[in-house]
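Every protein chain but one is kept in place in this view of the complex.
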Amino acid sequence: MRRRIRTDLALEVRESFPEDDVEIKGVVLTEEYDEKNKIKVSTVEIKDDRGSRAMQKPKGIYITIEAPSLAESDEDYHKPVSDEIAKQLRKLAKEYNNEGVLIAGLGNREVTPDALGPQVVDNLFITRHLIREFGDSFKEKNRLGSVSAISPGVMAQTGMETQEIIKGIVERTKPKLIIVIDALASRSVSRLNTTIQLSDTGISPGSGIGNNRQALNEETLGVRTIALGVPTVVDAATIVADTLEKYMEGGGFSEDEIFKFISEVNGSQVENMFVTPKNIDESIDRISFTISEALNSCFAQH
Amino acid sequence: MRRRIRTDLALEVRESFPEDDVEIKGVVLTEEYDEKNKIKVSTVEIKDDRGSRAMQKPKGIYITIEAPSLAESDEDYHKPVSDEIAKQLRKLAKEYNNEGVLIAGLGNREVTPDALGPQVVDNLFITRHLIREFGDSFKEKNRLGSVSAISPGVMAQTGMETQEIIKGIVERTKPKLIIVIDALASRSVSRLNTTIQLSDTGISPGSGIGNNRQALNEETLGVRTIALGVPTVVDAATIVADTLEKYMEGGGFSEDEIFKFISEVNGSQVENMFVTPKNIDESIDRISFTISEALNSCFAQH
Amino acid sequence: MRRRIRTDLALEVRESFPEDDVEIKGVVLTEEYDEKNKIKVSTVEIKDDRGSRAMQKPKGIYITIEAPSLAESDEDYHKPVSDEIAKQLRKLAKEYNNEGVLIAGLGNREVTPDALGPQVVDNLFITRHLIREFGDSFKEKNRLGSVSAISPGVMAQTGMETQEIIKGIVERTKPKLIIVIDALASRSVSRLNTTIQLSDTGISPGSGIGNNRQALNEETLGVRTIALGVPTVVDAATIVADTLEKYMEGGGFSEDEIFKFISEVNGSQVENMFVTPKNIDESIDRISFTISEALNSCFAQH
Partner (left out) sequence: MRRRIRTDLALEVRESFPEDDVEIKGVVLTEEYDEKNKIKVSTVEIKDDRGSRAMQKPKGIYITIEAPSLAESDEDYHKPVSDEIAKQLRKLAKEYNNEGVLIAGLGNREVTPDALGPQVVDNLFITRHLIREFGDSFKEKNRLGSVSAISPGVMAQTGMETQEIIKGIVERTKPKLIIVIDALASRSVSRLNTTIQLSDTGISPGSGIGNNRQALNEETLGVRTIALGVPTVVDAATIVADTLEKYMEGGGFSEDEIFKFISEVNGSQVENMFVTPKNIDESIDRISFTISEALNSCFAQH
């Protein structure tokens, strides 16, 4: 159940439970609201295996920052959001002390809604090579933290799993912290480009718990790994299914029946389709800049 | 009627009539099939005002080339498609005799499925300035036709209607033929990136007939104008509506009721959303190259 | 004389006169220095035909802003430079009152040091279409000025003179002011990416005075035209010639003899070569952002 509706947001998984206000065992939800800046921060903590099974996500902390005005082009607004991201990043980074962070911008630079990761990396202040060249006194004097970064591309471009590439680089360059930036899929169009999810669980492409073959997390990489993502697309089949489900409400159809019907009408290609806004280029430009600012202030120059 | 379901393909409008095999007055459909290369060519001719009203498209010839293998990466396949495009272009260009063609690549270079036009222009062999510099004997000797091109960008980038820009350029540079390249919306995901539509009616953004304010056609530009488009997206609302309609079949719902319901479930943002395949970057690269080759062989070097 | 040494900077032409501190008839030079921000502003005014002949530039005002720290990545520094550019722009724009400015980003987006113009345009806040859609009260309420923009590409890409394209667009869209942004050639590597030249004479590609065939200026476009340029390259032949000349000093060689010798050693290709720094991508990113900010504050939202 709930298998085929795709969302990368823990908050949406939590919301999908009908018992919206009762408690799910092993899952704690807390919320804060910054009235002035209209920023809502929700924290979903999955505390044990029971919660993990219910949520179909690994144990850990999932922080969602919702900032509806991110969709607008008002530049003044971006500083508070950037500050909030930096604050939550520091919380998740815990005892990290500027010894060396590797920031990986996942995704395909050539497909606009998937270019978030590479565009964040393009705007980063990179320092690791400077510190290695000019030494620790240079680092101290300029209050620098060591930052390296890579945009590895996607498997269709490299022929390699992202995990193989990142793991190889981590083993050679030995960062003390990894930040993985990626575009996500949400269930709802209203969340696109206005929501940022941070998590200390890393990224588990595909079906979630149990499958570590492609995961980028502390277990597979050997280093604390924070994931930072923004939903920029909705799966095409999901948006159709959600609408149909609403229409059929009470009809007693299973999710499988609904998806089978969608494939019959639209052909199987619909499974490799995504939905994204027409002005996605502007959104990606703005949000990647906001995230880069957060990362720069957090890790490069402090 | 049929107002809100969006398609830019005349062939799909024709197909949408229930009386699929009876004749629509004023509209003639002919079909050819190239067995060997698996290329189907359908020609819809709208002959009079009655046909124009029924089809909600201007009078003229609409040629659709369907080549399912365009979706694959087999490069050998592209030559026959490119040749077919060139053949149909020559047919529509009529008595044009290499005196000067302006090729306009519409669309937003920064949004992958909308980048078709600019990418076609990037691959063109541009000759107008060479002929002006080296003269007619140079033109004859090298069997050149005069080709100029522009990728004007979209209104959000320029603040200007595309018509204002193209019309201004046409008035100064006086081409004898205009080709307008654009990404289109189709109704069905199976047509994406496998279909090419050519038409001697130019482009009428928005609602079709009657509104010339933004149109790019012979009437507004003063020069024969051929439109060449490829469906690269489906409107998100259209894909949902089509599925719902199929489900509700016989329920007696009007299109308006269906779209109202979709907005209620998904919010009004869904109207500015499109659906496109995950590997759209590869499709755009391939198809824009195929189209450029057709244009080069047709107009630049003959 | 002085024909083959190429510089687009009026200040460098002025400096090239041996009589550095005597006055050239018809040319007035004034200088200001902002100690705090280390910004030097030099104004060369060419007042009459005699000055124009001596300087080989059209009559008018040439303002040069020199800000050595532009070459550094310190972001705090860019605000004062941006403010200075805006101040000088307002001075040259004279009685312009937000009725409509067209900003043209010249140059080739695909060649890094030539991408300055297109990159400035990419960062502009475009408003003309919004004002046309939402009306004058919207314009007043948001304190907007009408801004449109275009990056036409270079002749090898379009087959058309830039003048033909811009003139056509101006005639259709009727802006009240034109700003032309372009990458320039300077004589000295130390000026690259640290200098901004503004002028009310527009741009005269090629040899300067007398030749209006390709010029973008008030006379050819019919609207007040301000040029804003940044030297991002040095002509390869110029850098070699300058070094040789210094070496041969007093040898009594003419410029023609020097250039002939350079061609003999390097082949004639050297005439189509330019010199640019290895980190030109970072400089172009930074400076184009600084210039966009100036233009946005000056013309879009005031």
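Should a chain be cited, it is by its letter among A, B and C, assigned in written order, with residues numbered from 1 in that chain.
In this section, a contact is a pair of C-beta atoms (placed from the backbone, for glycine too) under 8 Å apart; a residue touches a chain by one contact, two chains touch by 3 or more.
Keep in mind it's a predicted model, so treat the numbers as computed, not measured.
Colleague: So there's a chain missing from this view; which of the remaining chains does it actually touch?
Modeller: Computed over the complete complex, the missing chain touches A, C.
Colleague: Among C:Glu110, C:Glu140, C:Glu219 or C:Asp256, which residue is in contact with the omitted chain in the full complex?
Modeller: Of the listed residues, the one touching the omitted chain is C:Glu110.
Colleague: From the list A:Ile5, A:Ile39, A:Ile85 or A:Val147, pick the residue that touches the absent chain.
Modeller: Here the residue in touch with the unshown chain is A:Val147.
Colleague: Touching the absent chain: which residues on subunit C qualify?
Modeller: Against the missing chain, subunit C presents residues 108, 110-112, 156, 188-190, 192, 234, 236, 239-240, 242-244, 246-248, 261-262, 265-267, 269-270, 272-282.
Colleague: Counting contacts across the full complex, list the positions on subunit A that touch the omitted chain.
Modeller: On the side of subunit A, residues 121-122, 126-130, 146-153, 155-161, 164-165, 167-173 touch the unshown chain.
Please note the rule applied: only the chains that are shown with their structure count from here on.
Colleague: When every step has to jump to a touching chain, what is the lowest number of steps that links subunit A to subunit C?
Modeller: The fewest touching-chain steps linking subunit A to subunit C number 2.
Colleague: Could you label the subunit B-subunit C interface same or different, taking same to mean over half of its residue numbers are used by both chains?
Modeller: same
Colleague: Give, as an integer number of Å, the spacing between the C-alpha centres of subunit C and subunit B.
Modeller: 39
Colleague: Could you list the positions in subunit B whose residues touch two or more of the other chains?
Modeller: Counting only residues that touch two or more other chains, subunit B contributes 156.
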